[in-house]
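First the structure, then my questions, so here it is.
Here the complex is missing a single protein chain, while all its other protein chains stay put.
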């Protein structure tokens, strides 16, 4: 094992800096693949959607899977991207069209370590009506700060709805501001977190919260959401307990 | 293997053109069986419903399964039908009563390569109320053109609700017009596409869209659907990414 | 095998008529066990609920499982009951408290061959509000005749809500009249059919119909149900296609 690593290291040095960069840290590759499969298992993503993680070694870079269904993602599918969302070493692999969601958020939000983009089914309706999302319970406390809606048509007129270049990614990141969640009109949602585990946790509970709020609207009357202060305090607890959820979810998608 | 094919070819020639026609291209048989099982796995069909494909060799003919539950369909269950929806060589197999949905749409829509008929649960309610379906997000972009409602009673008075002959099939195809989806009052839905994969994709996302729109109605206020122009642009992307969904769905129903 | 049967027959004759009666026809036992497991698999029953069948040999008697969760029912659990819903030969087995639902319906409805009682989740709400159920689509055509609501309190005042004796069973059967479905206020539903397969089919599609109607109410506006005449014609088709559903459902619960 040790010998193999030394040999690999020597080989990479021989191949030059480009190849060295393209080596994904094994723990990152493994965790991003698990995160992708968790999001599918928890019904946050279907055949589409993606999760990324800022590079621990080079904060301007990030890692995300090549273009395939999240449920099928393995460690070998994780690729590195630079600050302009270009693949560092594509090796012929297809990349996600909407990688700019990730790149432009990482550029503007140094606190963000991971980003999830999904077509979370219960969340999409909130992007096309006037009803704002609120925090229905403590596990969704991060929503107490609000979840702005990004309407691509505002700045870019008629499009195919996708965040297909840097300019659109930048506008989305700007709309996100300092929040954890940005709804995307007629499309989906972007969720961020200070760790991979918390970004996945928030993506799951944004979906749960949307279901709960829709039910509460059905029941009628005013909804008493968590106040911003309650949200701030409760979100700290989520950071402490996220491992309990991650461990359970990970076990469900173990191969 | 090679020898078997030669022998089979000679046998078919000896049996005359009718028998030759009845041979379903293996790839078509396999794909239609997979499509049937995908539609069941994705909860678009239950014990009922069917998917067909225009013959690549004879555009007036089409292939669809014999009468059985979609979840149980294998390649050997695929049969060929002529332009009047008659089985080319039934070999005693039961055929679907509503094969005229397929035959009459193929007759009027040369651009259509595949047709799905289902009792898609979230879609049926839209066929019995005044609320029109719209495109809630880009994966359902094909709905931005609208989804007309076919009421069998308009032309045929009191019936058993089924498209049980050519005349009813023709009226349904006329109501469909140049759209991708026609709702059928008190019955279900017909969805078409320029490929088998896209017809299945649209059938799945018509169901998803219906769920999303029902939730948005619950939330209240006006819904901002994709505009027809946005729909047209976004639907082009769906044609590019459909393989990602198909591959995932196919893997789930592999035997 | 042949020898065993002869021996069993001789043994039963020796034991007298009572024991002979208690022998459940193997096909009935197998089908009732399958029906019980189908109803659980299709989410019509949970730990509670039961399905029965009129005796083919003695029309005053009927067969139903001993008291256990439908999902766990096997052929050996089927028992025979007389016209007063007494077990013919209990052999110490616990019987369902609400067997009177079955016995009293068989008494009043000679056309009925099978009865399902369940707490079908989407149906229960229709028993406690003023909104009547209607037929949303052809598979639920039997609902076009209407589904009366039985309120146990009308005749019996404050109770534990259960059909725990002949008098309550009789009142329920009277409320059912010539319909296929009777809702039970604050409790569940009774569904009948001219065959075991059709009774199960109707129980499943009563649940489906309730979901569809609830969604249609959400969408707003008047609902165009199947007319009574459409319902009558469409229900005849259901009798022809029920085997397709039964075969699929049976396969799912095969042991």
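Note that the chains take the letters A, B and C in the order they are written out, and that residue 1 is the start of every chain.
In this text, a residue touches a chain if its C-beta (ideal position, glycine included) is under 8 Å from a C-beta of that chain, and two chains touch if they have at least 3 such contacts.
Bear in mind the structure is a predicted one, so any value in this text is a computation, not a measurement.
K.L.:
In the intact complex, which of the presented chains make contact with the chain not displayed?
P.N.:
Per the touch rule above, the missing chain touches A, C.
K.L.:
Hey, which of C:23, C:165, C:195 or C:218 is the one touching the hidden chain?
P.N.:
The missing chain is touched by C:218.
K.L.:
Pick from C:51, C:124 or C:173: which residue touches the chain that isn't shown?
P.N.:
Among C:51, C:124 or C:173, only C:124 touches the chain that is not shown.
K.L.:
Considering the whole complex, which of A:71, A:149, A:208 or A:253 touches the chain not shown?
P.N.:
Of all options in A:71, A:149, A:208 or A:253, contact with the hidden chain holds for A:208.
K.L.:
Please give every residue of chain A in contact with the chain that is not shown.
P.N.:
That gives, for chain A, the contact residues 135-139, 141, 208, 211-213, 215-216, 218-227, 229-230, 233-234, 236-237, 241, 244-245, 247-249, 251.
K.L.:
Across the whole complex, list the residues on chain C that are touched by the chain not included here.
P.N.:
Contact residues on chain C toward the absent chain are 46-48, 67-69, 71-72, 97, 119, 121-122, 124-126, 128-131, 151, 153, 158-162, 185-188, 214, 217-218.
The rule is simple: only the chains that are shown with their structure count from here on.
K.L.:
State the smallest step count from chain A to chain C, taking one step as a move to a touching chain.
P.N.:
Graph distance in the chain contact network comes out at 2.
K.L.:
Just curious, how far off is chain C from chain A if you go by their C-alpha centres, in Å?
P.N.:
49
K.L.:
I'd like to verify one number: the distance from the centre of chain B to the centre of chain C, where each centre is the average of its C-alpha atoms, in whole angstrom.
P.N.:
A distance of 34 Å separates the two centres.
K.L.:
Would you give the residues of chain A that are in contact with at least 2 other chains, written as numbers and ranges?
P.N.:
In chain A, no residue touches two or more other chains.
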